[in-house]
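The complex appears here without one of its protein chains, the remainder shown in place.
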Amino acid sequence: MVPLWMFLLVAAALFCIGTFAVLSRRNAIAILMGVELMLNAVNINLVAFWRYGTPETMMGQAFTAFVMVVAAAEAAVGLAIIIAVYRSRKSVVVEEVDLMRG
Amino acid sequence: MDVCSINNIARCLVNSGFDPALAQFITILLGVVVVASFPLVVVIFLIWVERKFAARIQDRIGPNRVGPYGLLQTVADAIKLIAKEDITPAGADRLVYNAAPIMAVMSVLLIWAVIPFSPIHVGVDLEIGALYFVAVASIATLAIMLAGWSSNNKYALLGAFRVVAQLVSYEVPLVFALLVPILFASSMSMQDIVHAQSGMWFFFMAPVAGLIFFISSQAETGRAPFDLLEAESEIVAGFNIEYSGMKFGLFFAGEFMHVLTNGVLMAVLFFGGWLGPLVEQAPIILGPLYLFAKSTFWYLLSLLIRNTVPRVRIDQLMDFNWKFLVPLSIVNFVVIAVLLRLCEALGIAPAAANANDFVANIPQTLVLLLGNAAIAAYVLNRLRRAGREQRLAEAGRTLAAVGEKAAVAH
Amino acid sequence: MNVLNEWAFVGVFFALSWALPALPIVAAVFFSPKKANAIKLQTYECGVETVGDTWVQFKVQYYLYGLVFLVFDVEMIFLFPWAMAYERLDTFQFFAGIVFIILLLDVLVYAVKKNVLEWS
Partner (left out) sequence: MVELNAHTVVFAIFSIITLGGAVGVVWNRNLVSSSYWLIFSLFGVAGLFVLLSAPFLAAVQVLVYIGAVGILITFSVMLTRGMTQIKDVFNRQSAASGVVAVLLFVVLLVGVVLPVWGPSGALSSAPASDVVATTAELGVALVDGSQYVLPFELVSLLLTAALLGAIVIARDQDK
C-alpha cells in the first residue's frame, strides 16, 4: 500500500489550491469551485485516516457521506444566490457586489 | 466470455514461468477485451435489426443490398463513415469536441463490466454493482453537455441543455425503481440480485417498479417517445448538429448499444438474468442464452414503442416525469418496503432455507402483487380523471371560442 | 486486496472503453479526405449566418430541474446503503429510513405546489 502521508500530501495540496482559488478569483462561481475542491480535500483526508486507522468501523465513510451532502447543499444554495445576484446586478464579480457595504 | 478457462490461463501462465503479477494483468486484460468487445460486435447486427424492424412497420423492405438480407449493411455504413470527411466546425474546442462521442459510447460500454452472463461468467461482480451502473450511466449526461458546448453552436447548446434536463430528470425514477431489486436482494451486487430471484422473479413481486425502470431507461436512452434530443422538426438535430462522419456514428452506436443494455438490465434486475431451467448443468451455454432471450423481449418492445408512439412535447415530458413518475416511484418504493416488512412480521415471507423455492415465495408475492395492483388502480383512476378534465377544459375553450365568434357574427 | 483486484478490472475496462471507440475516429483521420474551407467549417445554424455569441441567455428553469435532481441524487448516498442493509435492520432502523424518504417526498410536493417544475 501507499503510505498514509502520501494521501495526506495530495489532500493538503488540493486544499491549498482550493484556498488559492477562493482567495484570488474574481468570479463568484470560480470561488464556489474552489470551495468544492477544499471540501474534497477534506474528504480524502477523512477516508485516508479511516482506512489507515479504523477500517473496521463505519466512521470515516459516514462522515464523508455527510460532508458530501453539505457540499451539495452549499453548491445548490451558493449557485442560486449567484444567479439571483446576477439577475439584479448583471455581474458575478465579487468585488462589484457590495450591497451590504454601508 | 469464458472466465473459467481464463482462470486456467492465469495458472498456465504462472506455471510456464510468467511473473504472477504479469499473468494476472494478462488475465484481466483478456477478460476486459472479451466483455468490452461483445456489445460492440453485437451492436453491428442490432442496427440491422432495428432498421429492418422499422422498415417492416413502415411497410418497406429495409436494407437488402449488402450481403444476405442486407446483413452487412452496417459494416458498409461503418466503412463509409470512416471514409467520410470529418468536419470540425470553426471555433470548436477540438479536444472536448472529439472526446464527447467517445465518452457517450464509453458510458454505455462500462455498464457491461458488471453484467452477469451466467453463474460464473461475469466481468466483475462488484459489491456495489447497481450503484456502479447508475454512476457510470450518469457520465452520458456529461458527454452530451460536452458535445453541445464544444460545438460552438447555439442550436447544439440549446439541444444539449434540453437533453441534459431530460436525462437528469428521468434518472430519479430510474434510481428509485432500481432500489426495489436492491431491497429484495439486500445487496447491490448484480450476481446476488440474480441469485435472489431463483425463487421468484422480481418483476412478479414489483411489476410497477419494473415498468418504471423500463420507461425511464427508455427516456435515458433518448428513444421515442422521449426522443427530444433528435427532434429534427424542432431543434434542427439537437446537441449533435455539428457532428459528422464517424463521430456522429459513435453517438448513434452508443444509443443503439444503450437500448440493448437496457434490455439486459431489465432481464438482470427484474427477470432473473441468466436463471432458467437446467442452467446449473450447462451454465456456459444456457446462462447467456436465457439472459439474451429475456433481454430480446425488452429490446423488441423498445423498438416497437419507438416506431409506433408519437413524440411528446418537452413540457409534457417534464410533467410526466416530475408529477407522475417520480412520485409514483417513491410511493411504490415505500409501499413495497413496508409490505415486505409486513410479510416478514406476519411470517408470510419464505424462510432463508427455502428462499429459492417457488412455492414458498407465492404468498409473499401475492401480497406484494396486491399492493402493486392497488397502486396501479389508484394511478390509472387518477390518470383517467386528469385526462377527462383536460379534455373537458379543451372542449370548453373550443365551445367558448365558437360562441364568441357566433356573437360577433350576430 | 481482493477489492482492488476487482477494481483493477474496472480500471482496465475504463481504459479500453476509451480506446475502442477512439479507434474508428483515429482510423477516420487516415482514411477521410481533408478538403476544409471556411464556408464548410462554418457553424450550421439553419443556413443563417451566426449572429452574436453562442452563449444565449438560458432559462433559469434548467437550473431548477438540476437543483431538484441534485437533492434526490444526494439522498441516494443514504438510500442505497439503507436498501442494501435491509435484511439486517430492526424495526426502528427500518422506519428511520422510511421517515427519511417521506421527508424527501415533501421536497417534491413543495416543488410541484410552487410550480417550480413547470416548463413555461
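Lettered A, B and C in written order, each chain numbered from 1.
Definition applied: contacts are C-beta pairs under 8 Å (C-beta built on N, C-alpha and C of every residue); 3 or more make two chains touch, one makes a residue touch a chain.
This structure is a prediction, so every number in the text was calculated from the model and none was measured.
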The omitted chain touches A, B, C
Check the options B:V34, B:I57 or B:V96 and report the residue that touches the missing chain. B:V96
Where the unshown chain meets chain A, residue by residue: 1-10, 12-21, 23-27, 29-30, 32-34, 36-37, 40, 43-44, 47-48, 50-58, 60-62, 64-66, 68-73, 75-77, 79-84, 86-87, 90, 92-95
For chain B, residues in touch with the removed chain: 21, 25, 93, 96, 126-128, 131-132, 134-136, 138-139, 141-142, 145-146, 149, 157, 161, 164, 168, 171, 186-188
Using the document's contact rule, name the residues of chain C that touch the chain not shown here. 1, 3-4, 7-8, 11, 53, 55-58, 60, 62-64, 66-71, 73-78, 80-86, 88-89, 92-94, 96-97, 99-100, 103-104, 106-107, 110-111, 114, 116, 120
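Just so we're on the same page, only the chains that are shown with their structure count from here on.
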If you average the CA atoms of chain B and of chain C, how far apart do the two points sit, in angstrom? 14
Which chain A residues sit where two or more other chains touch them? none
Provide the list of chain C residues touching at least two other chains, using ranges where the numbers run on. 73
Applying the document's contact rule, which stretches of chain C touch chain A when the two form their complex? 60, 63, 67, 70-71, 73-74, 77-78
For the complex, give me every residue of chain C touching chain B. 3, 5-10, 12-14, 16-18, 20-22, 24-25, 27-29, 31-36, 38, 40-46, 50, 54-56, 58, 61-62, 65-66, 68-69, 72-73, 76, 79-80, 83-88, 91, 94, 97-98, 101-102, 104-105, 108, 111-112, 117-120
Which part of chain A faces chain C closely enough to touch in the complex? 65, 68-69, 72-73, 75-76, 79-80, 83
